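For this view, one protein chain was removed and the others were kept in their places.
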Amino acid sequence: MTIGFLGAGNMGEPMARNLLRAGHQLRIFNRTRARAAPLEEAGARVVSSVSEAVIGAEVLITMLANDDAVRETLLGVSAAIDALSGDAIHISMSTISVRLSKELAREHARRGQPFVAAPVLGRPDAAAEKRLWIIASGARATIARCTPIFDALGRGASIVGEQPWQANVAKIAVNFTLAAALEAMGEATALIRKSDVEPRVFMEVLNALFGSLVYENYGRMIADRAFEPAGFRLALGLKDVGLALDASRDAAVPMPMAGVMRDQFLSAVAHGLEDVDWSAISEIAARNAGLT
Amino acid sequence: MTIGFLGAGNMGEPMARNLLRAGHQLRIFNRTRARAAPLEEAGARVVSSVSEAVIGAEVLITMLANDDAVRETLLGVSAAIDALSGDAIHISMSTISVRLSKELAREHARRGQPFVAAPVLGRPDAAAEKRLWIIASGARATIARCTPIFDALGRGASIVGEQPWQANVAKIAVNFTLAAALEAMGEATALIRKSDVEPRVFMEVLNALFGSLVYENYGRMIADRAFEPAGFRLALGLKDVGLALDASRDAAVPMPMAGVMRDQFLSAVAHGLEDVDWSAISEIAARNAGLT
Amino acid sequence: MTIGFLGAGNMGEPMARNLLRAGHQLRIFNRTRARAAPLEEAGARVVSSVSEAVIGAEVLITMLANDDAVRETLLGVSAAIDALSGDAIHISMSTISVRLSKELAREHARRGQPFVAAPVLGRPDAAAEKRLWIIASGARATIARCTPIFDALGRGASIVGEQPWQANVAKIAVNFTLAAALEAMGEATALIRKSDVEPRVFMEVLNALFGSLVYENYGRMIADRAFEPAGFRLALGLKDVGLALDASRDAAVPMPMAGVMRDQFLSAVAHGLEDVDWSAISEIAARNAGLT
Partner (left out) sequence: MTIGFLGAGNMGEPMARNLLRAGHQLRIFNRTRARAAPLEEAGARVVSSVSEAVIGAEVLITMLANDDAVRETLLGVSAAIDALSGDAIHISMSTISVRLSKELAREHARRGQPFVAAPVLGRPDAAAEKRLWIIASGARATIARCTPIFDALGRGASIVGEQPWQANVAKIAVNFTLAAALEAMGEATALIRKSDVEPRVFMEVLNALFGSLVYENYGRMIADRAFEPAGFRLALGLKDVGLALDASRDAAVPMPMAGVMRDQFLSAVAHGLEDVDWSAISEIAARNAGLT
């Protein structure tokens, strides 16, 4: 398939590589062109404008940083959405808000364009190793057409509904659950440290209970207080909790744990931690307990 | 070894069986004698008083319901602690408070009796299948003497410190982390349900992320709203969160998530849910969102 | 002075009357013209478009419902801001976000127009009785020119800074403090009711402590569970807590109580209480305790 691909960042770059490997033709646009350049050797065409990537594409994949980038690119002044052909599928793969997803669905519907939301689970290394998990929703027939793309990118997919925004809410809810695990580990570790128990030993106990790589990997970072380099920046964690709070407000669903995390992330930002790994939220629980 | 064993409940009964299988001699006391009776066929001597179980034992294992039961039995009117010989090890295996553990340590020290706290991770089925994880602390030499017992009961042990109460704080901290996972799943599921996504599909996504039996099993209960029979009663969940709050107060460690869970468990109790499984804490998030 | 006045709602109407009484000339625009009609008898000119109200005015007062209304009216398609003369002062008196206030300041600055934010404390009855308290900020000289207007509207004013948005943040912070008092009264009353103490008697104790009309009036509503007619709609309370959360996020200030209130208001909305008085947040504390 001929794919227009917008966004060749930490996640987009390895995803684009896997699409190329699977035999798809890619026209890639990235705001900082240099970041996309290495993909040319892998067979992609790196273009200088969004419209070059979009015109004539059968599929448009967006893997952009946040709501603002997606809105600006698709619906902004030089609205890429109008350059997209009527039967081309837009697959929105970044983590965006429920509101923007609904807005995109409306705009695509007005133009008769099929639209699928398919945010992914996994960090850059999982993207590189084709181990992403895809959370997709949209019209069944459209999703069926996306299967080869999903197969090229990950180890499996969950189809959560027929409204694109449902995939976004599922992604937001999963990220919330993960953030809650980090915060819980952080509070527990503060108690453990003040009890003069070695955090590494506590993590051994935690692993015996959960038997999960997520707890194991983050547990190690928290125990060792090793938050750099950031796998996922703390500022993005705050953004994701904000998406959960926005979704919960619109749906009238109290989420007290999201409120707790918002405040811990804010305190982390207030103490200059926005650029380290988001598991550094655990440092706030420690600080609040008088640990340094 | 000759073991006095107090408490043959859901957990104590299968644990006693495994000790018998490993060749130890057991004198078992249970307040409701009938509950312990089946263990006679397995080779135990079921006795009618605490002192019969304790006198002459090389090891005393307590697996009682809560602080009150332990305090009453060991330190109460007919103080069993005084019937215990001077070199017999008391292994306290139930989930008790840090305060009581410290009190027991003091009382045993006064009598020159070695004392180990060794609470366990795992539900009754894990106890039956020798898959418990033991969290132990106490003097190194004493713990070394306990190894055959730990081997007979579980799949492994973490030695967390030399002060018995440190094992209790670790157990309390782990339970807190587990309860936090339940609450987070509950809040996420409320959002998911109000978004017309099938909870079972959401749990598929959660499993793709965590790859943990804990999330898988509890996720199924929450998705299906199947809280009976209770594997672990909600009232005990409230008790455990209370232990975390007590420990965190004594150590001056703020734990905002424990506060959130306390309130959710209290609301569950106020709505008559104390006897169903503690994963029913998720019903409170649903109820607060107007779901029924 | 010649004043363009936008918004003749519950608050705007009595405020306009007081300005007329003080001898000012008013050109009033209200989206629903009929609402403004009675002001004609009081001497105002009721106009049919924003621009008619704005052109030639020495002062523009906005008392509109929310951010959207202000943004639409001032900066929207038929941007009223461009119809405003270069030395006319815009006094923004409604409760708007810090972000919008900053945006307005920028837009006015570009046009060389003086801008003052002056949100007010008080409900419609206070507005009618000239008992509002005005929270103002902006350039000192500009505020000095507004004095006759503030004098006509209220019993006093606090000048909180030279940046207009500082008045908005102060208003948001005060409303937050008030909402916190309501939530605290609600939680306390739930405990009191479950203890079989008469809420009215509890309010007597509260009044003995605080000696504040705010506690007295809201306490009576909460004790009697009399939430209609709404003095201030619960949906607006949720909006105001949202403004506090937005401001606190932008300033990186954790505000855990704002998070608690957000969830209680959301639960109230989920249970159909958005149109009753915001003191009905107390019903959620009662409901969570199993009271009906």
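In this document, chain identifiers A, B and C correspond to the written order of the chains, with residue numbering beginning at 1 in each.
Simple rule for what comes next: a contact is a pair of C-beta atoms (placed from the backbone, for glycine too) under 8 Å apart; a residue touches a chain by one contact, two chains touch by 3 or more.
Quick caveat, the model's predicted, so the values are computed rather than measured.
K.L.:
Of C:Ala34, C:Ala141 or C:Leu213, which residue touches the hidden chain?
P.N.:
Checking each option in C:Ala34, C:Ala141 or C:Leu213, the one touching the absent chain turns out to be C:Leu213.
K.L.:
Can you say which of C:Glu183, C:Asp240 or C:Asp277 touches the chain missing from this structure?
P.N.:
The missing chain is touched by C:Glu183.
K.L.:
To test your reading of the contact rule: which positions on chain A touch the chain that is missing from view?
P.N.:
Those residues of chain A that touch the unshown chain are 256, 263, 266-267, 270-272, 284, 288-290.
K.L.:
Using the touch rule from the top, list residues of chain B that touch the missing partner.
P.N.:
Those residues of chain B that touch the unshown chain are 242, 245, 248-249, 252-256, 259-260, 262-264, 266-267, 269-270.
K.L.:
List the residues of chain C that touch the chain left out of this view.
P.N.:
Here the touching residues of chain C are 121, 133, 135, 156, 158-161, 163, 165-166, 169-170, 172-174, 176-178, 180-181, 183-185, 187-188, 190-192, 194-198, 201-202, 204-206, 208-215, 244, 247-248, 251-258, 260, 263-264, 285, 288-290.
The criterion applied here is as follows: only the chains that are shown with their structure count from here on.
K.L.:
Counting residue numbers used by both copies over all numbers at the interface, does the chain A-chain C contact come out same (over half shared) or different (under half)?
P.N.:
same
K.L.:
Between what two chains do the most C-beta pairs come into contact?
P.N.:
Counting C-beta pairs in contact for each chain pair, the top pair is A-B.
K.L.:
Which whole number of Å gives the spacing of the CA centres of chain B and chain C?
P.N.:
Taking the average C-alpha coordinate of chain B and of chain C, the gap between them is 52 Å.
K.L.:
If you average the Cα atoms of chain A and of chain C to get two centres, how far apart are those centres in Å?
P.N.:
38
K.L.:
Scan chain C for residues touching two or more other chains and write them down.
P.N.:
Only 256, 263, 266-267, 270 qualify.
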